[in-house]
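Every protein chain of the complex appears in place save one, which is left out.
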Amino acid sequence: MKMTRQQGILGLAFAAGLGMLTGLPGAAYAADDTIVWGKPGEITGFDAHVAGTVASWQMYQMVYETLLTTDDSMALQPGLAESWEQTSPTSYVFKIRPGAAFSNGRAVVAADVIGSLMRIKNPETASYWTAQLGTIAKIEAPDDHTVTVELEAPHTAFLAALAHVTAAIMPIKELEEGSFDPTSQLMGSGPFMVANHKQDESWSLTKNPHYWRKDATAPETLSALIIPDDSARMAALRDGRIDFTTFSNPDVALMLARDSNIEVLPQQTTNYYRMDVNAKSETSAFHDIRVRQAFNLALDRDAINDLVFAGSTTVDYPVPAAFGKDACHNTSTYALSREDRLSKAKDLLAEAGKPAPEITIMATSADPVYGRIAQVAQQSITEAGFKVDIVQPPVAEYLDKVFTKGEFDVSLSWLAGYTDPSMVIAWWNPNFAIWNQSFQEDVPALDTALEEVKSLPDGEIRDTKLVEICDMIDDGANLLALVSRTDYIAYRSDTIEVKVAKRSGSSNTFQFIYDFKSLD
Amino acid sequence: MFSIFGRIDRLSRFGFGLLVFLILLGLIGPYLPLGDPMRIGAGPRLSSPSWLFPFGTDELGRSFLPRVVDGIRATFLLSAVAVIITAIIGTLLGMVAGFFGGVADQVVARGADILFSFPAILAGLLIAAVMGPGQISAIAVISVATLPLFIRVVRSVTLGLASRGFIVAAQVAGASPWRVMIVHILPNIIGAVIVQLTYALSIGMIIESALSFLGLGGQAPYASLGSLLRQGSAYLTFAPWLVLSSGAVLSAAIMAVNLTGDAVRDALEPLKGRSLT
Partner (left out) sequence: MRILLYFLPKLIFASITMLGVSALVFLALRMIPGGYADVLLGPFVTPEAREAIAVRYGLDQPLLVQYLNWLGALFQGDMGVSMVTRAPVLDEFLRRAPVTLELALLALAFALAGGLPLGILAGIAPPGHRGGILARLVGALGASVPDFVLGSLLIFVFSVWSLWLRVGGYVSPIEDPVGNLRTMLLPALTLSLFGIALVLRTTRDAVLRVMTEGYITTALARGERPFDIIRLHVLRNSAIPIITVVTTYFGFLLGGAVVVEVLFSIPGIGFFIFSGLENRDYAIVQAGVLIAAAVFISINMLADLAYALIDPRVGSGRH
């Protein structure tokens, strides 16, 4: 008897559900003047000075501003600093934009800039950006809207480092008073402020009423839905639940081609996919430099471009192709034909006495693109004699094994190219980079050259130095550039207007979010 | 096993036939002229099914049919190995618990309870995280998830047998406890174990493919049916044949095991119903 009554109730509930399913019209979804962002991943932490992941950066970019920013050709542009001047090879003067204010209405002053940079420099903050800023000898505020910086030594990339969101300017007064906690809150002077956050589910951002760009067309509300799955994000774009999103899979344009109201914009970046080769582990075949060189030669970068990216990207170099420099184009890795490279690789392996080295490629499961690159790489280097396995561990395990323990042969990832050619190659000096000390061999001559190039202004002398550096980088075969990484921004052309830079150097995908416009 | 064939119905017979077919296909697959499952760029990327590529090609231009056939073998082999290992361990533990009772029983039964109170997939996620993704951790996950099945059943059957006359007689006659367990108890529980084995095999296949689907099973370019599904799901709307073909074959394989299992159970534990009309 109990059973049947229960059944009856459930039956009723079921019928009611069906009634709602067929009877009611769909509620109007997006409220007026809202645009919805399909965000592929949740942030990994709130602290903009600390988190080193794109999923975090893209959210910070909605809320925070940096002193400088960049344009399509990677040239520096004013940001929170209305103007700046380099008064000597080591000194800079920044004029803070009058009218810029945090979302609580307080004007951005020199003390916020100084406090933010000092916070990044403070070892207790554990910011990875400390080294990229160079060594600050003195930082002062002659008045509330002027900041002067004195570096200990010339550092060409200093300004470019300020254009990355990790150098976000935070409200230091509130931080010191305790009313703002940067490790659990976001509060900046950027176009939006956080109204509501449900972890792994959604964000609701509202326009910062005190934002200095008064002509910004950005809507009152920007909501973000966290949708990690590519297919689910595409479906959401099709049925109009989201207005824009990003993909890393190059086939997205192909898959969305039939939808006439969806546009896909590729954004070239200075970022490239890379392989870290473990030179330091005694147990890895790559301890022998000849095996590393053979591996580098045997890699078929064109096949990766053709088979993983359908030919939509380009082979890339340690000095990213996007900067228009050809410094690395003439090394044998890039200049020789595939046949020549293969036979050279076999010779090197024979010389090393290891005609068939056994290696494992580690490609995290975070992005299916890694797995695909690994499989194409596997096929191409097998032709030179390598015996190859692939493992795809979760991100945390990959990070631990590669950067902390150094227990791997070769691993796949990508490298941010930032906004100056000298920034990314600086990582080839493990004493500067720190993060790759577990696998990167220290080459003193290369370190010296990299140190020199930092203080050289852009020009012919620097370009010659870059060629010299490329040769050394290629010779070490320790950290390999593969192909450029392109970001794809997909949006509904019938519901919003977007503005996206053709090229971006700092994963600053949504730098023009203030110019997005709702068409509803 | 074939003697019961006449008694089972058409659906079960179909299931058994399907199972034999799939296992044979998995075994002789590499010798059939289906194409190389590993050859990248064998055809255009993501092309739809054709005479040349009956299941289409994947995102690296590999023919998908031989990959699916490889996947059948991988999925069956891994699950079967895992389940057989588990059955041996579980039977041993269950017999010890049921026969000796006391502390041994408490420890084994409580242990089984703890294992049983984890939802299998959560336990799977944890184990795969600790051991790192791969075939070994997939086997471990299947074992942990199915071990309680064997322990519980074997323990309760052994408990029932332990007080029976012939067991007591053997003990009185001076047979060692291990001898009693192996000679007298084991033959009487083998039927129950086989029934559990078929359940466990189907659970094992589901777990293996779920783990592979989440990226925690065997590693590329090794293909299990679950990892093929994961691979194809990125192209679900554009190249649906990847998910549909591997999903259909996976479901068919599990169904074949389930139907065969039903037949085995009906034969070993007959239960005659009668009609109302």
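Letters A and B mark the chains as written, and numbering starts fresh at 1 in each.
Note that in this section a residue touches a chain if its C-beta (ideal position, glycine included) is under 8 Å from a C-beta of that chain, and two chains touch if they have at least 3 such contacts.
Keep in mind it's a predicted model, so treat the numbers as computed, not measured.
Participant: From the listed residues A:34, A:146 or A:231, report the one that touches the chain absent from this view.
Facilitator: A:231
Participant: Touch as defined at the start, partner being the missing chain; which of B:22, B:157, B:206 or B:223 qualifies?
Facilitator: Within the whole complex, the residue contacting the unshown chain is B:206.
Participant: Would you write out the residues of subunit A that touch the absent chain, in ascending order?
Facilitator: Within subunit A, the residues touching the omitted chain are 1-4, 6-7, 10-11, 13-14, 17, 20-21, 24, 26-27, 29, 42-46, 50-53, 123-124, 126, 128, 181, 183-184, 197-201, 225-229, 231-236, 238-239, 241-242, 393-404, 413, 434-436.
Participant: Residue-wise, where is subunit B in contact with the chain that is not depicted?
Facilitator: Touch with the absent chain occurs at residues 9-11, 15, 110, 113-114, 117-122, 125-127, 129-130, 132, 202, 206, 209-210, 213-214, 229, 233, 236-237, 240, 243-244, 247, 250-252, 254-255, 257-259, 262, 271-277.
Following the convention adopted for this analysis, only the chains that are shown with their structure count from here on.
Participant: Where the CA atoms of subunit A average out and where those of subunit B average out, how many Å apart are those spots?
Facilitator: 42
Participant: If you look only at subunit B, which of its residues touch subunit A in the complex?
Facilitator: That would be residues 38, 40-41, 45-46, 59-61, 129, 132-134, 215-216, 219-221, 231, 233-238 of subunit B.
Participant: Mind listing the subunit A positions that touch subunit B in their complex?
Facilitator: 229-231, 234-235, 249, 251, 254-255, 303, 306-308, 310, 365, 368, 371-372, 374-376, 378-379, 389-394, 397
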